[in-house]
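The other protein chains are all here in position, but one chain of the complex has been omitted.
Moving on to chain A:
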């Protein structure tokens, strides 16, 4: 996540002076929480417009980084607290703070400013909605319970209370769906809502379903409110995106908005081949076997599966092809590599079923013309960890996450990690779902001597040894460490994939 650049655009300066006396429309914010249903109407200065947008962006970017690093909700909340206090404070209604209304106005306006900035593409909309949802959830949890109840009441959601008789009738099912909660059915009250309103509860089988209605215990209220928040925001963003072309005509705002949206870059969006290429390295179909000792475990697993089965299922091929592309294997060599790997099928079958996939991944064919020439980006750890978990017979994904502990230990030992302490550490990391940590731990173990060397010699800075968050970075760093001296480091300016600390 790159840090929002606060550098001002000089072209705006002379204009800003014209808008220096703000006036506020008398909007009263009754609640600390906001569903952002009404767009702002009062005037603000251009400077405020930009500053408030930047402040909120810092918060959202950091939230995204938290999810990216797999932090738990509690860790995220405590990590975010100082940032929120600094950039987007929101006092409770009972605090009687004199800044109360101003804080809420800034929260309200900055949300809408970023809505404009991030409505333009589907990807930005999705990420914005996700980060805003995280923010809303943290605030909802932190809200005073009385104020929260008042806020929820004001939303007038379509929830039907489950009557006493019905609750008794389904007592057993309701308790089973709640994982045994509550002990006595009288201790909890339930709402009945269309199941589509609570997809996350349905997905996790955390509610009783009957005839299309979900029976939601009131303790799950947050999940429902959050789902409602996300749903409304997604719809609103969609509408905003359609209104955007008209906004383009405003030459005061569009540079600011473009600037804001450019600073919401995703860590894995642009991992281009040039960033990872290693000058002078022999990266070709026949060297992959050797190079694979520098691959992260997910890719080693794919490589071993390919060599064992002479086949990989679709997502495995996709994950591995893009990784190989990322380490600098060119298309021709990549085709040779796969042809050799799938050695149990005929040339015809290979050309028919697989050749196109590989070329597509390299951007040679298919896709929209924007992608042509670049193809797809190699998957980041985040993507591998969160999307498309492997099913039966599939070898893609992240072994630290998707393997059982036992199988993970087995795999680590076969690739040469036999140190009991390292294995125990990985086991603990996995139990705490710190998959990044586990992977970085293995990296450090496997490159212990080299890391010590560059540290002692002071040839590598901290930035070059920070937490790995991308399989291609893993390879690059491993390769460079193992070939110290052979290759001059050229990546002084490395940091395109850097995250905020």
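Some points to look at:
Just so it is clear, a contact is a pair of C-beta atoms (placed from the backbone, for glycine too) under 8 Å apart; a residue touches a chain by one contact, two chains touch by 3 or more; residues count from 1.
Heads up, the rule we're going with is that contacts and distances are computed from a predicted model.
Considering only "Queuine tRNA-ribosyltransferase catalytic subunit 1", "DNA primase", "RNA polymerase II holoenzyme cyclin-like subunit" or "Ubiquinone biosynthesis monooxygenase COQ6, mitochondrial", the record for the omitted chain gives "DNA primase", by its UniProt protein name. When you scan A:82, A:98 or A:211 for touch with the missing chain, the hit is A:211.
Among A:167, A:360 or A:427, only A:360 touches the chain left out of the display.
Considering the whole complex, the residue from A:58, A:104 or A:402 that touches the absent chain is A:402. When the whole complex is considered, the residue among A:46, A:193 or A:423 that touches the unshown chain is A:46.
When you scan A:85, A:160 or A:173 for touch with the missing chain, the hit is A:173. Across the interface with the omitted chain, chain A contributes residues 19-23, 39-46, 49, 109, 112, 115-116, 121-122, 173, 175-177, 179-180, 195-196, 199-200, 202-205, 208-213, 236, 239-240, 242-243, 246-247, 250, 252-253, 301, 313-315, 317-318, 348-349, 351-353, 355-357, 359-361, 365-369, 376, 388-395, 397, 399, 402-407, 411.
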